[in-house]
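Here is the structure we will look at.
One protein chain is absent from this view; the other protein chains keep their places.
Let's turn to chain A:
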Amino acid sequence: MMLKQAAKKALGLTSRQSTPWSVGILRTYHENVIDHYDNPRNVGSFDKNDPNVGTGLVGAPACGDVMKLQIKVDEKTGQIVDARFKTFGCGSAIASSSVATEWVKGKAMEDVLTIKNTEIAKHLSLPPVKLHCSMLAEDAIKAAVKDYKEKRVKTNGAAAAGETTQA
């Protein structure tokens, strides 16, 4: 738990420098959400066909949201070195995926699988009606890791097949 908090600080979540969670004045969106919406980090795409990239593509049909989260993994260390996202949806969905890309950077793949939507929601002070947006981000992370692993299995399988034919 403490390690996680230290890691979060290490990732340099500058948006939270001067912003307390509980805001005295009632706002529609929490400042963290507005920040991630106005200054989204890591918007963009990696090449889907890059073997070191895992792509998670998820959707929330109830509200018509679609979220793409990509991770770039260092194959030697199994660490996520970079992340990108592209989300079409409400401010909470965009902010959730932006936060997700920040949190996965520098972590091992197994670690990011433990990121819970409740943590994202708490960070953004999401109201109950928007909880599913953070759930979408959690699912996107898992989908990206799953995609990467499946790709590795394929490439390893192909490599092994190549070796046997050569032998």
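Criterion: contacts are C-beta pairs under 8 Å (C-beta built on N, C-alpha and C of every residue); 3 or more make two chains touch, one makes a residue touch a chain; residues count from 1.
In this section, contacts and distances are computed from a predicted model.
Trainee: What is the missing chain called in its UniProt entry, if the choices are "Cytochrome c oxidase subunit 6C", "Centromere protein L", "Nicastrin" or "Iron-sulfur cluster co-chaperone protein HscB homolog"?
Mentor: Of the names offered in "Cytochrome c oxidase subunit 6C", "Centromere protein L", "Nicastrin" or "Iron-sulfur cluster co-chaperone protein HscB homolog", the one UniProt assigns to the missing chain is "Iron-sulfur cluster co-chaperone protein HscB homolog".
Trainee: Which of these touches the unseen chain: A:P40, A:G59 or A:G106?
Mentor: A:G59
Trainee: Mind listing the chain A residues that contact the chain we can't see here?
Mentor: Here the touching residues of chain A are 57-64, 66, 68, 86, 88, 132, 135-136, 139, 143.
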